Every structure is written in structure tokens, then in C-alpha cells.
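Structure in C-alpha cells, see below.
One chain of protein is taken out of this complex; the other chains stay put.
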């Protein structure tokens, strides 16, 4: 018996990354999992080659239109769609279909936060595809609807989680996250043109305006069991993949206590790699991998924790988290088809 | 009567930038200022072309050795030398020679801070080549010894100065500064190889370890007239020039008060450009220019000021500040040979 | 009496570069030349800041619409418009207005070539803004209509001109030119997104399909006084500015003869810099400068000349050539406001 997988939004970066990982997944190699419909919006009718020339084994596949009819009949449906469009698709598919949404529609608990940041009605809340959150892995194992975290939240949350969960820092955190451009998707915006990006770093959505801000605050507040305020600044850097998040908070514990908390928290996590003291992460080490590389430093003079996390925004930050979630929900090994080995230099 | 200028360390990036600016300086065009000795350490005896092929008018100039004898007889001597070596040169030159040091030797007031961060004996303190500090322009006009600020301090200090000077934020600031690689100089280190840097962002000297940390704290504490703690994290990004500093502090004033303070503080500064509300800076806009482009945003939810400054680390961050200082000390117009126009895209 | 200059297409890269150079032009500094109307198509009504945040002195200028009425009354009009649109504007302006067109409309002599490569009717032929062509400088000095060369043709022609003019190589040349993305303009195309460009080199318009091919062939054939075939391959590289053209042809002369021809040909050219033997150009050396840096190497074993030219596509390749042409046509010094000094690293 085979499991068929569809990818909606296959011409986008999230869809492409899911397909890249599926092409290397051992269950696809054995035929247990088959890659079914690949769908798109405006790109329906074109070959995948036109959008993802790096996916040679699927280059000749023609994209179908993203409709419930095309997606129906698949056991797993990945959604890489614009915000606000997943609910309609999801409602039209049977409850037994495993739907894994890479968009934001089902990430937030608070409807008012959703409306503030995204506008329109809140579609609901699905299990959050970050198994590293306390108690979350079990929820994903029995889920048939999963909301994949945003890329910035993934690395920001994992970088600060142990400190806040153990109340070792004050609940006011500052995150400055340097990102490659693929996190913005394949949008035709002047700001994302190579000529504008190359040779330049720029901040955007400063002052809490970025939509990932409430998502970070939500997870950290749950972990801390009390409200955490987040000053979040995203910075665009001239690279295509990768996020480096520098996360700072004032400490109310010693460096040893903090480090011990991180070591304990992540001891058994396959995809969170705590670096030895004095070693700092680079995004290049994470490219194509599902790992978060994380350093923890206490600045005694400034009285701050500086946790720096590196991640591939398209892998652990999107497509890898989606596959990791699929593995859990289908009862596969959590790490199947995923690696901690990056492509560097 | 002509003024002759020598550049020691002419094969390095700071030396090259000073020469680039001098070649475009109107007093060099008229012959009032002449470019005299260009000196180097290990590169003495080679042509400038081998190090700065972009400086065509000086390509055939052969580098002399950096000695007091070679530098003597010049009216102005720029130093772009390794830390700890400027004092010997300076002591051997007459007090009337205008010496402008791009190194760190004479930037710090506190000898213990110097020893902590640099090791060895503290050489002393010279007027600090940041005319935008309150009362500092006048000191530079009568100086014959000037210490050019570090590149990170320039943009960090200018981004936070008005808020701290007016006591509008708490005296605990977080600076995460994304820099191009030229700030590290032309050092042969594996970490600075293109293969390692391209496609990657990485933090370094985390936790207050970077030598520019006490320099930032010194200027901000003076401005605030009380101690300011600085959590400073430098991040290397895949670009050669430019620094984007994201500076965060908890506010104790309204957004309007803060913005008004910045507008007043920088109203007459030729090289600090406060961007309209909602406009954010990119380093590309500052490349080759002596301007700092600065945005000021208040995050009401997080209760923070987020000031983001963009600068060319080699121009306003080093060579431009050196020429600006020279202009002041020689009684030239402060902006001569400097521009607020960047080279973009 | 002042000379007023208008720039049509001011929100594009060509327009931005012309403005950058005008802001540093000595005649603008003295007030002899004033920057008048800045116009645009779809961007009319917006501030220049939105498009060129690096041009601080003009940041608040609002763009007018590109119409003959707005442009009328200026002594000089620079056009940075889409292909096929310059003629209408030019026809509506007085013959005495100096019009300098950065588009392709008036570059080709042969109407059939124009129709093959651009489609539509051929608008005519204007003096070609490459003063380095034999006998061309004089034509520009008396011109009131000038067609600025394409960026690839500028460097390709100058790299091969002396060899073909003296019949030292066979009239079949191969040019492989690596370009930054700004040469493609500010077009919203997926292929030009940073995520697609960074980390990648790709050829495009292979096999003679690029519109600059006939322009290169035209100038080289004129120089050789017989037809020259050109195999031209443009390659897009992850940089925003710069072209490096590797130009190869089979030799029928010695290396010494060829080198001597280049030295003689370019002895008095202010913007063509022949590098010493064994020194090879890098585009970084030319960024922001109006110079072409050129190496000439003979491969005795393969029997080929390999001439490699580096240029800034936006400066000498577009806006610098436009200003150089203006200088000639207005009787200014040819090099005013232009430099051979690049911004590096």
C-alpha cells in the first residue's frame, strides 16, 4: 500500500523545497510514498522545470491547478499557498487527509492577533509543527492537520526556549534576525531584485510590524507561562538561504545555569545542535540541512544572554519542518529524509 | 604653499580608502594638497597597483617603508597601521604634524579598558574624530592629533546618541551590527575567504568580546552623563562594504519625543541623514558616501526604540571620517572631498 | 548663463547613474549646470528617494511625467527610456536641444538589423557616443543628438578594436561577457530576483540572440573595414555592477605586434587603461569609475588573442558615457565629473 503525496504551490520556494526533500526521502526511494499531483495558481500548465530546474527527476511534470478536486485522493497534502487561502482547500478535503500547511493561516491561537497582523477572519488553530516544543511531539504524532511554523519563529523560539522555560532571563527579548531573500518567497518586488539586494543589508518591518512577531511571542509566552514581549527586527542580507538570529535578554541566572538548561533541554533533540562554548554558528553550516546550530553566550558586563541560532529558512524553517511533521504524523522515523549535514562551503 | 600628505599603511583598506577620497578632493585637484609618501610594512617596495588596482592615477607609485624618516616632512600623516604601533611613529614626528590615526591606539580614555581589550600599555587619548559628538567639532578644529573612531562605534553611537543624551531610553542598549568583510581588513584568515563568507551570515566576538564594545560604551556614557551598558554583537554578512546597526533600548518617553530629539540633534549635521518615518536604511545607499542614514522607530508593544543606522564602514566608518577630521583641523570646509551620494545599485 | 539638464527615466538605473554623476560634476557645483526636470513613466508622482535612496541631495524631488512639454526648455535631455520610445520625444524637442539617448533606438545603421533584433520601425541613426572610436570624438563635439552605446558593446568593442583595426586577428571573434544584474535594468522578472541570482552564474540569449550582438559587429566591422562575425554570449553573475568581457580571436600577427597596436591606439585615451603584461582586470576596480581596464594576452599554443576588458556597465557602460558625450558636445573638458578611480573593495 502506497502513500500518495500532493504539493500545492509547487512552483514556489516552499513547494520546491518539500519536493527536494521528498526526492531524497527513503520512503520515496522504496516506492512506499509516491509524489502525486503538483499544483500551482498562475503557473498551472507549465512544466516544473521552468520553476525548479534543480529538481531534474521531476523536470517534465506539468503543474495542475490548485483545486480541491485535484488534491483529493491523496493521503498527504502539503500547502504552500498565499496567506488566507488554505482554509478553503482544507475544508474541502476529508478529515483523514494529512494536511501540512506551510502558510500562516493556522499558526496563531489568538484571533485578534491574527486580524491585527493579517487582516480578515481567523481560520482557526492547528497543531504547531515544531516538535521541539515541550509536549508538542505527541500532538503531532496524532495530528491530521499541521501548521508549519514561520522561518523566523523557528529559529527565534528554539534559541530562547530553554532560558524562558526555566525563567532564567527576563521576559523581554530582543531578536535581530538576518535572513536570506528566499524567505520572502518568489515575489516580484523591486526590493527583492538582485541589483537591490547584492552588496546591501537592510532592515524591514521594524518595530514589531513583521507578521512573525506574534508567533514568536505566542510560543515563548507559553513556554514561560507568562507574557513575553518581543522586539523583533528582521534584516535582509545578500544571500538566498539562511537565517542567523541574534537573541538577547537580560539574565537573572548565572551563565552556568543557563548553559546547563540548554544542554538538558536539547539533549535528545535530533535537529537542535548546541555548539561548544566559544563556537558560533554560521548559516552556511545549515544550508540544505534540517539542523538548528545554536550558541549560548552570557555577557557578564552587559548582564545579557546572547543566544545565536542559525538555520536554513527553507529547510528546518519550512520544507524540512513540513517533512519532519509528516514523518511524525505518519509514524515514520522522525529524521527520515532529513539530515543534519549542510552543503558548504 | 602646498600641504603634503602621507599615508602610512597605504596597501590596506583604510589606506586605500583615504587615497580614493584624496584623489577626489578639490584641494588635491587644485594642487593645494599633494599626495606624498605612501608607505607599507611587508608590502614596501611593491607598486600600489598590486594592492589597489582601482586607484589608477597612483597605480605606478612604489610603496616606501613605514618609518618616521619617510613620514617626516609631511604636513599631514594618515596612519592605517596595526594596533599598538602608532605611538612610536607619532612620537617621532613633530607636534605640528597633523597625525590622523585610523587605528585604535588613542581612542579610549580608560587605560584599564585598553589593557583589557587590546593588551599592552595604553598609549594615551587623542581627540576623537567624530565631530557629531556634542562639543567635539571645536576640539578637532584645533587638534594636531586625531583618533578616528572604529567603524562599528561610528554608526552605533550616532544611532543612539540623541536618545541617550536626552535620557529618553534606559541606559542598557543592544546593538546587533551586520557588517561587510572589509571591516576586518585585508587579513589572511580562513574565516574571511570568499568561499566561507559568500552565502553565509555568522556572528563573532559575541558577548562583549569585540574591541569596539568599550568604545561604544565610552561615547554613549559621556553623552548620557552616566554609565551605559552595551550588549554588542557583530555579524559578518556576505558583502564587502557597509554596516547596518540595529540598536534597541527600552524607552521612557513617547515616540514623538524621541523623534523630535533626533530631528533637533541632527538638524545641522551634514553627514547624518534622518530618514522620514517609515523609511528604513539600506547599506547600499551609503556605499562610497560619508553619510549615515538613520531610521528611528518606536515599538509601542515591546516598549523599545529601534534605531537602525547604515554606513559605509570604509568611508564614514574610517577613511571618510579621517578626511572629515583633516578638513576640520586644516580649516577647510568640513564636507570638502566628501559626499552624501552613494554608489548604488 | 546656466545650462539646464533634464533626465527622463530618472527612476531607472541609467537615470540614477546619470544623476549620481551630475551631483559630482564640477559644473553643477558651480551652478553653471542645473538639474531640472526628473521624469518617469509609472513612477511619476513619487519622490526620487523611493527609487534612489543613495541620491540624498535629490531625495525629496518629485518625479514628473515623461512628456515633451515637461522636457522642453531644457538645454540637455538625457533619455533612459524603454526601447522604441525615444523618437517620439526627440521629434517633439527643438533641434538645438542636446539629446543623449541611453536606449538602443538610434545605435544601429542598418534598418534590417534593427527590425530583426528589436522589431518595429527603425527610428534612425545618431552619432555613437563612444569617442574612442577612430574619428568619432569630433562628431560628438558637434552633435546635438547622441546614441549612447550598449554596455556590452562598449567593453567588447574597446577590447578588440586595435587588433581588428590593424588586421592582426581573424574577423571571427568570440566574446563571453560576465555581467552584473543592473545591466538588465530594474525589471520585475523572476530571473532577476536575488534568490535566483545569488550563488549562480547562467548564460542567456546564447547563439547571437542578444540585441547587443549587431551593435558589436557593426563597430568592429567598421574598424576592420570588412565584415566581422561575432559569437557573443552574455553570462549573468551574482553582482550588481560590472562586466568582464573575455574576447578571443585567432591571431595572424605576433604578440609583440598586437601589444604595440593596443599601446599606440590607446596612448592618449583618458578612459581606456591598458594593463601591464601579466596583470588582469577585475570588475571591482572599475566600479563607479568611467575607466575600461584592459589586458591583452596572446596564447601562442592556441594561436589566439585573449583580450579581457572590465567596465562598470552603469558608468562607462551607460551613464558615464552619457556624461562624457555631454561634456564633448557642450565643449566642457571630456573628463569633467568623471573619474578613473573605482570604489573598491
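Letters A, B and C name the chains as they come in the text, with residue numbers starting at 1 for each one.
The criterion applied here is as follows: a residue touches a chain if its C-beta (ideal position, glycine included) is under 8 Å from a C-beta of that chain, and two chains touch if they have at least 3 such contacts.
Just so it is clear, the structure is predicted and the values come from calculations on it, not from any experiment.
> Of the listed residues A:74, A:145, A:210 or A:241, which contacts the missing chain in the full complex?
For the chain that is not drawn, the touching residue is A:241.
> Pick out which of C:87, C:165, C:260 or C:280 touches the chain that's been left out of the picture.
Only one of C:87, C:165, C:260 or C:280 touches the chain omitted from view, namely C:280.
> Residues on chain C that touch the omitted chain in the whole complex?
Counting over the whole complex, chain C touches the hidden chain at residues 172, 174, 176, 178, 195-196, 198-204, 206-208, 229-233, 235, 237-242, 244, 246, 248, 250, 280-285, 287, 295, 297-304, 306, 308, 310, 344-345.
> In the complete complex, the non-displayed chain touches which residues of chain B?
Those residues of chain B that touch the unshown chain are 13, 180-182, 184, 186, 188-190, 192-199, 238-240.
> Please give every residue of chain A in contact with the chain that is not shown.
Counting over the whole complex, chain A touches the hidden chain at residues 13, 16, 20, 23-24, 49, 52-57, 182, 198-199, 240-241, 273, 276, 279, 281-282, 284-289, 291, 293, 339-345.
The rule we apply is simple: only the chains that are shown with their structure count from here on.
> What are the residues of chain C that contact at least two other chains?
In chain C, 13, 182, 198-199, 240 touch at least two other chains.
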